[in-house]
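In this view, the complex is presented without one of its protein chains, the others remaining in place.
Letters are used for the chains, namely A, B, C, D, E, F and G, taken in the order the chains are written, and counting of residues starts over at 1 for each.
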Amino acid sequence: MAKIEVNADRCKGCLLCAEFCPKKIIKQSDVLNSKGYYPAMQTEPEKCVGCAACAKMCPDVAITVYR
Amino acid sequence: MAKIEVNADRCKGCLLCAEFCPKKIIKQSDVLNSKGYYPAMQTEPEKCVGCAACAKMCPDVAITVYR
Amino acid sequence: MGEKVLMKGNEAIGEAAVSAGCRHFFGYPITPQSELPAYLAKKMPLVGGVFLQAESEISAINMVYGAACAGVRVMTSSSSPGVSLKQEGISYLAGAELPVLVCNVQRAGPGLGTIQPSQADYFQAVKGGGHGDYRLITLSPSSVQEIIDLIRLGFDLADKYKTPAMFLADGMLGQLMEPVDLGEYKSEIKEKPWALSGCEGRAKNTVTSIWINPEEMERHNIHLQEKYAEIKKNEQRWENFHFDDEAEFLVVAHGSMARIAKSAVIKAREEGIKASLIRPITLWPFPENAFSSLKSLKKILVVEMNMGQMVEDVRLVVNGRIPVEFFGRAGGMFPTVEQTLGKIRGLIK
Amino acid sequence: MGEKVLMKGNEAIGEAAVSAGCRHFFGYPITPQSELPAYLAKKMPLVGGVFLQAESEISAINMVYGAACAGVRVMTSSSSPGVSLKQEGISYLAGAELPVLVCNVQRAGPGLGTIQPSQADYFQAVKGGGHGDYRLITLSPSSVQEIIDLIRLGFDLADKYKTPAMFLADGMLGQLMEPVDLGEYKSEIKEKPWALSGCEGRAKNTVTSIWINPEEMERHNIHLQEKYAEIKKNEQRWENFHFDDEAEFLVVAHGSMARIAKSAVIKAREEGIKASLIRPITLWPFPENAFSSLKSLKKILVVEMNMGQMVEDVRLVVNGRIPVEFFGRAGGMFPTVEQTLGKIRGLIK
Amino acid sequence: MHEELIIAGFGGQGVLLIGQMIAYAGLAENKHVLWMPAYGPETRGGFANCTVMVSDKELYSPVTTSPSSVIVMNLPSLDKFERSVEEGGLIVVNKSLVNREVFRGDIDKVVVPATEIATELGNVKAANMVALGAYIERRKTVKFETLINLLPKIFKGKEKLIPLNEKALIQGAEFVKNL
Amino acid sequence: MHEELIIAGFGGQGVLLIGQMIAYAGLAENKHVLWMPAYGPETRGGFANCTVMVSDKELYSPVTTSPSSVIVMNLPSLDKFERSVEEGGLIVVNKSLVNREVFRGDIDKVVVPATEIATELGNVKAANMVALGAYIERRKTVKFETLINLLPKIFKGKEKLIPLNEKALIQGAEFVKNL
Amino acid sequence: MQKVFEKPVSIDEKPFSYCAGCTHGIIHRLVAESIDELGIREKVIGVAPVGCSVFAYEFFNFDMCSAAHGRAPAVATGIKRARPENIVFTYQGDGDLAAIGTAEIVHAAARAEKITTIFVNNAIYGMTGGQMAPTTLVGQKTDTTPYGRKVENQGYPIKVAEMLSTLEGANYIERVTVISPAHVNKAKAAIKKAFQYQIEGKGFNLIEVLSTCPSCWGMSPIKAIEWLKANMIPHYPLGVYKDGAKTE
Partner (left out) sequence: MQKVFEKPVSIDEKPFSYCAGCTHGIIHRLVAESIDELGIREKVIGVAPVGCSVFAYEFFNFDMCSAAHGRAPAVATGIKRARPENIVFTYQGDGDLAAIGTAEIVHAAARAEKITTIFVNNAIYGMTGGQMAPTTLVGQKTDTTPYGRKVENQGYPIKVAEMLSTLEGANYIERVTVISPAHVNKAKAAIKKAFQYQIEGKGFNLIEVLSTCPSCWGMSPIKAIEWLKANMIPHYPLGVYKDGAKTE
C-alpha cells in the first residue's frame, strides 16, 4: 500500500514525475492551479509501489510519498 | 680566436656571465658606470672560446661575442 | 530620407553602430540590454565584423581597449552593475586616449537592484566612476531615432577627440520601439597613425596610460584637461522645448525622463502655466550655455529617475541666480506625467 | 594619555584597525599602501585575526562583503586603480547595508598613472563611483594621529549606520611618519542580530541587495536616502583654522593638501592677509554647516591635488554668495606652500 | 487622433505581438507611434503587457497612467488596469478568461469571448487577433485593411498561419459589429 | 627652533634611516617631528631621499621646497638640492662621492669625507652616521646624546653594529669640531 | 501509511520561481536533504549567485546571502574566515562560476578553502534569456551564438571539474547529473559527501551538476533531459575527479 500526494500549489505540471513513474500512474489534471499550471495527479493509487521515483524527479518538491 | 665586448652602460655587474663562463675569464671591473654599477670585463681574451654562454646568461643584453 | 522602420532601442544601438562603421563589439550579457548583443551576434558575421561575448565586463572593456589600440571602431555595452566593473578599464581608456563607445542601458541600483529603468548612474558617467581626473563625453538619447543619431555622433566625437565616450540610456529606452529613419550616413573615419598595426615602414608605436614621472604625468593631465576644455567649448548639445523669453518655469530633464516631462510641460501650458524645458543631450559636457540667459525665469525644476544627481550640475551653472528644485524617484520607479505636472504647479507658490 | 610613538601613515591604518576591533582584512597589493598589508600580515596572526591576500581587488571587496555578512568588523585597502575595480562591490555593500571600511590611499591617474600622491578620487568616493543612488561616509585624515582617530571612527560610523565607509587618504599621508598617541580606545561593538551565523534558535537571516519589484526597490532606496539624511544631519566634521568673524579669505582644502594650505595661510597672515581655512574631515557628508555663515568673507579658494573636484561641493554650498576660485595640480604633483600663498595673494585683486 | 493603449495578459497570449501590429499599422498610415513592453525578471510565464501609442501629434511620454484604451486578456489584467482607463475610454475584455463584470460605468466596454472564438477557429493562440479585431472595429485607431495587409510581414516564414489569423481578426470585428 | 631637512643619496646609503633617527630623537626631546620618504617605482637602486622636520611649533606642510638644511650623500643629490636650501641654511656634503665644490655662497657648508671615514672605521655603510654626526654637531637640531641613546633601539637585534655606528657618529661630530 | 518522502525542512515554504521542469529545483532539494540529514541546518550559511538561482535565499530555509555575479566563492571565503565553525556553501551557475567568476573559483580551490560549491552546469545563461555560457557545447545555438557555437570564434567549452582537479587545494570534485532517479541518488550522495568533508575541516569541495534549461534550450522538460543525456554527458563525463587531497 502506497500513495503520493501532489501539492498542487507548488506543482508546475512539468510531468517529469509521470515520465519516471515505473507504473505510469501519474497524469496531468485539467484544473488550473493558482499560478496558471495544470498540476500532476495520481490516477491509480492502488498501483503505486511508493518507490518515490516521481518525488525524486520533481523539481518543485511538490510530491509527498506514503508507504 | 674569440672575444666578448661588454656594453658598460647596459651592464649591471650581476656577474651571471662570469658564473657561467666555462673558462672563468670574466671579472668585475672596479670602475663605476654611469648608473652606479661595476660592470663586468673579460680578463684573458685569449682563453675565450666564443661559446656565448656569458651572453646567453646576460640579463641586460650587454655582451657581444666575436669569433 | 530613407523609409521609416520600427525598431527597439537596444536594436537601434546595434544598427547605428554598424552603420557608423563599427565592426567590433565585445560585451557580456546583462538585462535590460540583451537585445543589443543578440542583434549584433546575428548581424556582425553578415557584415564581416566581430561579435565576441567576453567572460566578463572587465574582459570586455579590456578587449575594447585592445581593439581601440589596433585602431578600429569598437563598442561595448552593459547595464549598471556591469558598468561599475568597467570603471578601471574606462579610466585606462581615458588615460591612454583611446576612442571607444561604451553603452550603459541603466537599471536601478544600488547593488544587484532590479532590472527596471533608472538614471542613477549619472554621477558615475559624468563625474568619473573611475580613478583620476578624466571626463567621458556622455550622450543621453531620448528617442529611438536619437539613439541612432547619438551612437553615430558618439563614435565620431570619440575619434575626433581621441577619448572614450559614454552612451547613457536606460532600460525604458532600450525596450521602447519607435519609427526611425536610418537615412544615409557616412561617418568620416579618421586616420589613426598612432594605432598599433605592426611597425612596418615606421617607428614603433606605443599606447599606454603610465607616466611614472610625476612631472610627465602632470603634463599629460594638463593635456587631457585642455582637450576636455576644447570639448566643453565645442560640443555642448541640448534641446529647448517651449523655452522662450516669456517662460517662467523651467524643467530640466534628460533621456526618457525628458519625454515624460515634456508631456507634463504641455499639460502645464494647457493650464496656462508658462512652463518650458531644457533637455541636456550631452550630459558631459553639461550644456551650460543653455542656461546663459535665464531671462524671465522664476524657478527651475530638475526631474530625474534617481534621487538627485544632474540637479547638482544645474545648480552649479545656475549658481544661486534662481531657485532650483528637485523631484525624482528611484529604484525602477519614475516620476509620472501627473506627478511632474503636480511639481510644476507647486513651483508657482 | 599614552606614550607617543612614531608611525608611518600606512602602518597607523593597520594599528588603528586592530585597536578598533577589526580582526579581518582582505586586500590585494598595490603601491603606495603596501606597508599596510605587510603590517597586518605580521600583526593579525598575533591577535588571532585573519589577514588574507585575495587574488584581486574584486575578490577582496567580496570577501569583505562575506565577512561583513557574518557580522565581523572588516576592512580592505587599495589605491586608485584597485579602488575602481571595487566599485561594483561597494555598490553592493551600500545596497545590502553592510558596515565595512574601505581604504583608498590615492595615487595619480587616470589609468595606470603614477604611484605619486593625488586626491583625484574625490568624485569617485563622494558622488558614487559605482551604480545607483548611494553614498559612502568618506573620511579624509590630515595627519598620522588623525589616521588613527578616523579609522576608529570609520568603523564606528559604519556599524552605527549599517553602511560602508570610505577612508580616503593619499600616498603622501601613507608614507608620512609622525608621532601618534594610541591612547585608550574602546570601540563599542554593536550587536548585529541581522548577521549570518547559522539560524540556530531563530528564524533565518538573509542579506541581499536585490529588490526585483520596483515598488520594493524604491522603498529600499527611500530608506537608504533617509539614512543618508540622518548621517548628513549628525556626522558633518571639519576643522576651522583661523576662520573667525574677521577672516576675509577662506581656503578650503582637505587631507595632505590642507597641511600645505595651512602653512600658506600662516604665511599669508604674516603678510597681513586675513586668510583662514576650512578643512573638511568628512568629505561625505560634506560639512555644509561649516559654511553656514560666510560673514566678512570676500573670496574662497579651493586647493586640491587634482584638477577640481571638491570645488564643486564648495560651490554648491556657497551657491553664488561669494566667488569661489580653484587651484589644483595633478598627476602626483601638488600645489606647494609658495604656489598656494601666491593664489591667496591673488584673491585680493 | 491620439490613442494610448495598454494590452495585458498572460505571457504567451501574444499581447506584445498585437501591440506591435497596431504600431506597425499606425506607422504605415503615417501616424506617430510607439510601442513599449513591460519587462520582468522572469520572461517565462508570468504576466505580460505593453503600451502602444498612435497619434497625429508627436509623442512624448512613452508611459501612460491613464490609457485611452485597454485590452485585457485575463482576469488579473482586468483587476490591474480597469481603474486606470481614462473617463470615456474603451476597455476590451477577453470574456473567456474573465469571470466577472467590468465595474466601471464611465467607459465603453467590449466584452468578447476571444479565446472561445479562437478555439472554434481551430487555434486558441489566435485569441489575441480576435481581441485586436474587436478593438480596431470599435476604436478605429488604424484601418482594418492596414492590419490585414500587415499579416504577410508579421507571419513571414510562417505563412500558413495567415488565413487563421486573418479569420480571427475578422471574427473579432464581426463580433463587435453584431453587438 | 624649526628645522626642515632633506637627506638625499643613493638607495642603500641609509639616508632614510638617519632621517628617522633625527625624527625619533626630536620626539624624545618633545619636539614636533615628521619624517617623509620620497618614493619611486623602483625601490631597488636609484635615488632615495627623505624630509625630516623638527620644530617647537606644530608642523603643517610635510613637504618643503626650501629646506633649512640638506645632507647630500652623492653628486646627483647635490645637483638636485643645492639650489633649494634657504638662504643662511646648511648643506652637509659627503665629499667622498662628490667631486665638485658647492657653488652657493649664501649658505653654511660642511664638507666631510663621510664614506672615507666610514671605510676607515671598517664599514663603508656607516657613512650615513658620519654625515649625521657632522650635521648634528653643526646644527644641534637634537642633542648628540639623544642620538647615541637611540642606537640600541635602532639596531635592535643587530646589537653588534652599535659600537661601529656610535664611533661613526662621533667621528662625524669630531670632524666638524676640528674644522 | 507513513511518509517516506517529503519536503525537507531546509526547503522553505515559498514555491520555487524556476520554469516548469527546470532541474535547478531537484538540485535545491538534494542540497536541502543533505543538510537536513547531516543535521547542520542551523550551522549552514549559503551564498546565492546571480543567475536563475539568485533567489535561492528565498527557497532555502537557513541563513543566506546573495553575492555579486561570479563572486560567491569570495563571499563564502569571507564568511568562512569570519566563522570557521559554520558550514558555508555556494550555489552557482555556469555563467556565474565559469565565466565572470573564474578567478574566484580557481583561487578558492587553490586556497583549499573549506567550503562546498554546488555548480549547476546547464550550458547556458538561463536568467538573462539564453546566451552562450563557457560550457555551451560546440554547435549549440544560443541567443549570442545564433549560428551555433563555432570553435574558430568562441573556442571550446570549459570542463570545470577537470580544470579544478589540477589544483592541489581541491579536496573533492565530482560531476553528477539529475536526469533519472538513479542519477539523482548518486548526485545526492556526492552533495552530501561534499558537505561531510567540510564538516571534517576539509576543502575545497565542488560538485558539478549537469542540469537542464528547458526554457532557453527551447525544449519540453523531458526532451531537455534527453538532450542533456545525448549531448552533455559525452562531453562532460560523469564521475569523481578528485577525492581526498592532501589537506591532512
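By our rule, a residue touches a chain if its C-beta (ideal position, glycine included) is under 8 Å from a C-beta of that chain, and two chains touch if they have at least 3 such contacts.
Because the structure is a prediction, the values reported are computed rather than measured.
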Touch with the omitted chain, as defined above, among C:Tyr39, C:Tyr65 or C:Phe249: C:Tyr65
Option from G:Lys43, G:His69, G:His107 or G:Lys193 whose C-beta touches the chain left out: G:His107
Of D:Ala38, D:Ile189, D:Ile222 or D:Leu294, the one touching the omitted chain in the full complex: D:Ala38
For subunit B, the residues touching the chain missing from this view: 1-3, 9-10, 12-16, 19-20, 35, 37, 50-53, 55-61, 63-67
Missing-partner contacts on subunit G, residue numbers: 99-103, 106-107, 110-113, 134, 151, 154-159, 162-163, 165-169, 247
Residues in subunit D touching the chain absent from view: 28-31, 34, 37-38, 41-42, 45, 51-53, 55-57, 81, 111-112
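To be clear about the criterion, only the chains that are shown with their structure count from here on.
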Same or different residue numbers at the subunit C/subunit D copy interface, by half rule: same
Chain pair bearing the highest count of C-beta contacts: C-D
Of all other chains, the one whose Cα centre sits farthest from subunit C: B
Computed distance of Cα centres, subunit G from subunit C, in Å: 38
Centroid spacing, where centroids are CA-atom means, of subunit A and subunit F in whole angstrom: 87
Computed distance of Cα centres, subunit D from subunit B, in Å: 53
Shared-contact residues (touching 2 or more other chains) in subunit F: 40-41
Where subunit A touches two or more other chains at once, by residue number: 35
